[in-house]
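Take a look at the structure below.
Only a single protein chain was left out; the remaining protein chains are all shown in position.
For clarity, chains are labelled A, B and C in written order, and residue numbers in each chain start from 1.
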Amino acid sequence: MKKLINDPQRVVPESLRGFGLAHPEHVVVHEDPLFVSRAGGAVKGKVGLVSGGGSGHEPLHAGYVGAGMLDAAVPGAMFTSPTPEPILEATKAADGGAGVLHIVKNYTGDVLNFETAAELAEAEDITVKAVVVNDDVAVEDSLYTAGRRGVAGTVLVEKIAGAAAERGDDLDAVVAVAEKVIKNVRSMGVALTACTVPHAGKPSFDLADDEIEIGIGIHGEPGRHKIAMAGADEITERLLEPVLEDLKIGSGEKVLLFVNGMGGTPLSELYLVYNHAHDVLAGKGLEVTRSLVGNYITSLEMQGASITVLRLDEELTQLWDAPVNTPALRRGV
Amino acid sequence: MKKLINDPQRVVPESLRGFGLAHPEHVVVHEDPLFVSRAGGAVKGKVGLVSGGGSGHEPLHAGYVGAGMLDAAVPGAMFTSPTPEPILEATKAADGGAGVLHIVKNYTGDVLNFETAAELAEAEDITVKAVVVNDDVAVEDSLYTAGRRGVAGTVLVEKIAGAAAERGDDLDAVVAVAEKVIKNVRSMGVALTACTVPHAGKPSFDLADDEIEIGIGIHGEPGRHKIAMAGADEITERLLEPVLEDLKIGSGEKVLLFVNGMGGTPLSELYLVYNHAHDVLAGKGLEVTRSLVGNYITSLEMQGASITVLRLDEELTQLWDAPVNTPALRRGV
Amino acid sequence: MSAATLGTAWALDWIARATKVVSENRIELIELDRAIGDGDHGENMDRGFTAVAAKLAGAEPASPGEVLKTVATTLMSTVGGAAGPLYGTAFLRAAKGADGDLDAAGVATMLEAALEGIRARGKADTGEKTMVDAWTPAAVAAREAAEAGAGAVQAIRAAADAAVEGSEATIPMIATKGRASYLGERSAGHRDPGAQSSALLLVAAAEAAEAAGAGA
Partner (left out) sequence: MSAATLGTAWALDWIARATKVVSENRIELIELDRAIGDGDHGENMDRGFTAVAAKLAGAEPASPGEVLKTVATTLMSTVGGAAGPLYGTAFLRAAKGADGDLDAAGVATMLEAALEGIRARGKADTGEKTMVDAWTPAAVAAREAAEAGAGAVQAIRAAADAAVEGSEATIPMIATKGRASYLGERSAGHRDPGAQSSALLLVAAAEAAEAAGAGA
């Protein structure tokens, strides 16, 4: 394991301290408990947005704190959901009096810790609602299981719900927008290599030189199955097909196409995947009207990518286009 | 070698096609010869900015085409300077009647091919001037050698010279601004792993599990020396010291601190490096007034980072802050 | 010996042993979680119990319940992940009925309360390849031992043995809850890390009881 770190136990706080020093105009990094809030504090009268989860997915979530997106983010230990206390403090910091939305990725740990924090916040008279993102079609959904994971779709939920809050929607309306995104977004990912969590010191799974993992999540967990290494076009199709099928999307609809890197894949390869994904969508009569390509939700240095499709309507398109001013996503400001 | 590609020979054009499809509001990708120009074409009366070089450093240069930065970019084959013809075509596409600036990284191939293209452009009555970026302090400078490489400082030259052109500076004035950046910017990099050029199919150098390469460039070339793996703080100091020494910078001065990822290093590690670099600079009485952290000029999937320091004055700070609207760098629009 | 009850000293010794055994098995728990999860369970538990030990170092708790409550709040505020809230709730519920020394029935009640806490939070049933598969047989065994007239030490030992078996029994299961569920059928053939850490904790409880019994 070679990493640009000092002590494996101090990666998260040292990195966040640097993040705070690099972006004083966007964020304040609180050290104990550890969370990140907007510079300038909560916006009076605006619904506050809080997200969080294990670290190792940078720039998610702290990179999305700022005008038009999150009000606070709670980074846990590496790949480990944060505890209720920092979530509570982040919730307080995000509360401008109009209530707070928790954007939670669907993992048992995230759900449980955010639930507890919400209870604690309610006890302090803050109205909290939560939405749970579960866009990963690699995992079969069922009433009887933990359900689908939340993966790259989370970035789109944060951006679009953030824009809704910024335009003045009340808490229920922001929840409705977030739910609409969740209902219309699906993702699937592939890993060419595993990643190494600093405290583990070993790759998260073993993969031969001629194998790839299809259906991986964002925690270095193994995927649904290994397949033989294939060309980018073929891999793209294998990711895209279940996404489109699950979305039940048809000719004539408009979509946002998001090709996300897992952290260790060159941008050129992401664009190469985008190239073919765009053609596949066009071939099915879908219109790609918005795009996002880059490392927006990662698994440390894992090589791989995920493809996310969001069905767009007029409202979601407008909210996607709305100004946003965060360290990792910026437009219009 | 595992890569999200199809045919190793088609990586550059396929990736650029995807890039064009993803950013139609920013760029037009021309296929034969291969170059990228601003959507909307040359800006009348504005000095045109053209840069280019081998591919594999994405988002450099095509990602910086757009208002406030480049007018055209010329991606060569992987790690190979482009030939004069696409540079000439890019120069024509960038020419708004006020002359064109070539921003050239100091590599024999880049310099020679841009020189020839400039001659050809002059023959077509376009005034061309060139600046050569050579910020890499890992390479000893001398009248008798090829001199220093151009590395991460190039991004800052492109941004700041782009802002000067956008505010209406004439060609000589834009050259002067670019030269001022070049004079005041220094960089040095480290590799934890090599990278693999698709056509070579093998890592660009061999490195044991407990070794790192200090003083690498951006082409997967070996560095000045191998050292034993060390902690991030120590590595940061080893990169920063020669940079500061060469800049002859002293207490009380203002700087922009740029921590750049080589493509395969998690963002969290870049911020961790930034954290210590910031402290070292503060400890020397320098004031870090601007920052940039991320994968802005890369070597495919190489793990590693570089540190760049730019001495700022009022003018450079203003030009750095000026709006920019490109696929890879955006602010104020 | 079979009539001995388990008091505050036992609870403190339990947690001291638990801290040690979690630290010793940190890598093993990471490896188990690496296979079917995200490789942090050993790290999480070790971080939590290290904090628990620090918290208990200065404290002078008056009952087993007070010890367990400190464990609960500390785990909840330091472990995170799925295990943090689940173990936190387990110890919190366990603490509730343990304001005095525990006889065999008290041990059974404590374990049942812990199990109910886990099930309430995690919504998992047996056979889903989670820590529930260790705590369920443990609670059942303790109750059976108590009803058969065993003492507290025997009850906790029966629970520990059942938890070890329960952990073992997760190996062939296909996970439907927790992170391992994402693997579907590929989760079979691996032991559940949370069931294993649960077994380690309950064995520590039994050993503390036996050591006290032996010394008594």
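We take it that a residue touches a chain if its C-beta (ideal position, glycine included) is under 8 Å from a C-beta of that chain, and two chains touch if they have at least 3 such contacts.
The structure presented is a predicted model; accordingly, all values stated were derived computationally and were not measured.
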Shown chains that the omitted chain touches within the full complex
B
Absent-chain contact - pick from B:Pro13, B:Gly96 or B:Pro222:
B:Pro222
Missing-chain contact among B:Ser204, B:Thr236 or B:Asn260 belongs to B:Ser204
Had the left-out chain been drawn, it would touch chain B at residues 54, 76-85, 107-109, 112-113, 115-116, 138-140, 142, 144-146, 149, 197, 199-200, 202, 204-205, 217, 219-222, 224-225
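The rule we apply is simple: only the chains that are shown with their structure count from here on.
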Chain occupying the middle, per Cα centroid:
A
Taking each chain's mean CA coordinate, chain B and chain C are separated, in whole Å, by 55
Inter-centroid spacing, chain C versus chain A (mean Cα positions, whole Å)
33
